[in-house]
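Notes follow the structure.
As you look at this complex, bear in mind that one protein chain is not there, while each of the others sits in place.
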Amino acid sequence: MIRAGIIGATGYTGLELVRLLKNHPEAKITYLSSRTYAGKKLEEIFPSTLENSILSEFDPEKVSKNCDVLFTALPAGASYDLVRELKGVKIIDLGADFRFDDPGVYREWYGKELSGYENIKRVYGLPELHREEIKNAQVVGNPGCYPTSVILALAPALKHNLVDPETILVDAKSGVSGAGRKEKVDYLFSEVNESLRPYNVAKHRHVPEMEQELGKISGKKVNVVFTPHLVPMTRGILSTIYVKTDKSLEEIHEAYLEFYKNEPFVHVLPMGIYPSTKWCYGSNHVFIGMQMEERTNTLILMSAIDNLVKGASGQAVQNMNIMFGLDETKGLEFTPIYP
Amino acid sequence: MIRAGIIGATGYTGLELVRLLKNHPEAKITYLSSRTYAGKKLEEIFPSTLENSILSEFDPEKVSKNCDVLFTALPAGASYDLVRELKGVKIIDLGADFRFDDPGVYREWYGKELSGYENIKRVYGLPELHREEIKNAQVVGNPGCYPTSVILALAPALKHNLVDPETILVDAKSGVSGAGRKEKVDYLFSEVNESLRPYNVAKHRHVPEMEQELGKISGKKVNVVFTPHLVPMTRGILSTIYVKTDKSLEEIHEAYLEFYKNEPFVHVLPMGIYPSTKWCYGSNHVFIGMQMEERTNTLILMSAIDNLVKGASGQAVQNMNIMFGLDETKGLEFTPIYP
Amino acid sequence: MIRAGIIGATGYTGLELVRLLKNHPEAKITYLSSRTYAGKKLEEIFPSTLENSILSEFDPEKVSKNCDVLFTALPAGASYDLVRELKGVKIIDLGADFRFDDPGVYREWYGKELSGYENIKRVYGLPELHREEIKNAQVVGNPGCYPTSVILALAPALKHNLVDPETILVDAKSGVSGAGRKEKVDYLFSEVNESLRPYNVAKHRHVPEMEQELGKISGKKVNVVFTPHLVPMTRGILSTIYVKTDKSLEEIHEAYLEFYKNEPFVHVLPMGIYPSTKWCYGSNHVFIGMQMEERTNTLILMSAIDNLVKGASGQAVQNMNIMFGLDETKGLEFTPIYP
Partner (left out) sequence: MIRAGIIGATGYTGLELVRLLKNHPEAKITYLSSRTYAGKKLEEIFPSTLENSILSEFDPEKVSKNCDVLFTALPAGASYDLVRELKGVKIIDLGADFRFDDPGVYREWYGKELSGYENIKRVYGLPELHREEIKNAQVVGNPGCYPTSVILALAPALKHNLVDPETILVDAKSGVSGAGRKEKVDYLFSEVNESLRPYNVAKHRHVPEMEQELGKISGKKVNVVFTPHLVPMTRGILSTIYVKTDKSLEEIHEAYLEFYKNEPFVHVLPMGIYPSTKWCYGSNHVFIGMQMEERTNTLILMSAIDNLVKGASGQAVQNMNIMFGLDETKGLEFTPIYP
């Protein structure tokens, strides 16, 4: 039985970890912390968790003693120092602090110096690309929600040089839970309902993360033009991606089927079928579709995920499974909720 | 391994059965039928099911040979004749055909004669009330969604004579999936969104079902005034129930805690906490809250369920577990999706 | 041209007043105040208003000089002192401070002493009941959203002694804009979407307001059992009301048609048609339907309004029209938005 702790258990990704770990046959929750609600039972605040563990203040000693793995679900910057103190506990950080190969990129986009970063045995936790390194990592930087949907949609094409990496254009749409459980007027129901809007146009913090990973796959510098949009739904990300190609749709489709043939969570759709975020709801599955605009040789890739599962907590559990030598799908086999 | 068949696999309750049975450790789907889509793989039509079984036309011989249990998820009236031909297969009918003790009531409300009804070893499949009979039943009439939420909310009060059974008033609100996957203008997104409306006021078909069961519990004739409403959400039923009482709220609350103390799916909330349909989303759990209007001695009971799970397919699986001697929560342990 | 000012212009009811007054042929906005955004143009913060007036801090002298009427859209308690200083300006208060005939009731429910209340020439601003007094009022206490929907639905029945006033039971459902533009987790999209829940059960502050007005109509003390619910939609209130009667549905329906035959905004639906909140969206119209539960002599009344229009700002403009001798429908003739 893996003993798992969660710091930041009462945010949306923290609560999703609780849901997934309660359902996991080989893990149990042994530690939950929350600054806001320390001292209370989780189900007092969130009856739907049906979890009567008591929330604590963060205590590194208790974590070291009671946990084999610690999930940190905190705002960017908050995990780094906290995590460095811990010994003998594997870390899966759902924030951005351990995602970058180059701490200078983190400093530029997140405004914080990560001292001693080079000594940490970390990896970018996208299992479909870095499975082997995850097995032996001490710290996993769990990918962002948008990057997960974008990198998986582009990996086969870039790996096999099927598209031009200089012209990657990503128009992404996300449900509101991606903004977290924050008291902000912008995310009130009355503001979001019947509303669709772009935000952080061309300067979202997920850009450098995508460019790092896409650059590694293609072996070239990659520029991503990225426009995220807020959509009136709770869960789900759909990324629509435009790239130039000189290959045929058939050839590209074949390459995708081959690339993902053994992946349990990535589903390349038949030709002519395009994904819906609804097909992923509450699950760790990814659906990828594609179409060609023939006149302009533009390949249109579309990928759908649940932002809180494959885009956050589900992927974190998938990483835990890999780190502890379990079957990668353990505790994540359930299919999406529909309708 | 229980071999399970589903007839009407491509309606919303049929698809929910697929989702639940795929997740069940001691059952497997061995037969799926659909008139509309016979010959196709389920995942061709519903990619999110990730189920590549082929849909058949209904064939009683195949069912008898391949199934230990058959779930029938068909419109009212369609299951009865179909089910009577089958031998050696246990039946869980999600429609109304086997819910009534008196076939005359069915005839009155559903307009069909059920010939030979008295020879069928059937039971009303609400486990919290009829667990022992379900164990030995050949056919289970799985309760309607509204009745499930209402009967569970009233059972302890009626059982212990805590309220006046003559004045039961139920104001119920349901998500749209309760209307099924039907091509009807009334259920279009543009019609339902930003819309709340009552329907079938004081003459919904679920009234006689509630009155049958509530009458049996209280030992007296019960009249239910019932107003269902359509709410702009996909899943969930909230029933708000008004009854006269001469007992105190504390006494009633105690009786409820006691009544349901061993029930794995029914949660009586602490005083002052009222249920939300969101707390049940995608799960088999029921939440019950209560409040007293002191000046008029009116007890207000509130119960929330997911109409497709505890209100239909989850309860059906719970019944299957009981009929086959499994732990009642098997395959249904997962907690709700939030947010 | 009526010169109109709005205090609290950047809450939802304040913004709705801006929308309605901009569309009014005989009024113009001459003063807008907002503590939060003083000094800014309204359209900087709310582009959809297309209103470039500058928001000020509240200044009683400016109001007296520039306004014939002042709308106060502030939290309960904030208007009273502020409004008492003003001379020569008619006041329409969208809060609760001027709604009660007895300031003791206000003190009990809102916890504040209203000194000098008896000297104010005020009226409860429900035009369908108090049209004559509104004509000459100095201060109008604009009704609450729930009370508007409930009082209009019950007035004809109580006026003509068609129902038993001792047994009034109101199950009301509201869209989220009724909670205002407040930074509160409870009203986040991710919390409200796919969620239906009761709140303030049997102790909502709108109860005494309903009882005051219903009592006056019926000439007897009235007890209202009131359960409000939060529904995943932005606008709209539906109140479902249960009362005992010994009259026939036909007789009651006739009385309602007669009672409201000259009212421009109140529509009594034909028998068998029940209202939807969607039919009122963005408009000042009210739809009332009814049904009888024959076995228990329970009359079920259903009324739908837009909580921000007839339930707040539209009714306020209707009151302004009456106070200034205009046609009551002026600026409010537009029909609802559908779909």
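The letters A, B and C name the chains in turn, as written, and every chain counts its residues from 1.
One rule holds for everything that comes next: a residue touches a chain if its C-beta (ideal position, glycine included) is under 8 Å from a C-beta of that chain, and two chains touch if they have at least 3 such contacts.
Keep in mind that what you see is a predicted model, and the values were worked out from it rather than measured.
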Per the touch definition above, residue among B:188, B:257 or B:271 touching the missing chain: B:188
So which of A:72, A:218 or A:277 would be touching the chain we can't see? A:277
Could I get the residues of chain B that touch the absent chain, sorted low to high? 12, 175-177, 181-185, 187-194, 232-234
In the full complex, chain C touches the hidden chain through residues 12, 15, 19, 22-23, 46-51, 177, 181, 193-194, 234-235, 267, 269, 273, 275, 278-283, 285, 287, 333-339
For chain A, the residues touching the chain missing from this view: 167, 169, 171, 173, 175, 190-191, 193-199, 201-202, 223, 225, 227, 229, 231-236, 238, 240, 242, 274-278, 281, 289, 291-296, 298, 300, 302, 304, 339
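The rule is simple: only the chains that are shown with their structure count from here on.
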Chain A-chain B contact: same residues or different, taking over half shared as same? same
Starting from the mean Cα coordinates of chain B and chain C, work out the distance between those two points in Å. 39
Averaging over Cα atoms per chain, report the distance between chain A and chain C in Å. 46
Chain B, residues touching no fewer than two other chains: 193-194, 234-235, 275, 278, 281, 339
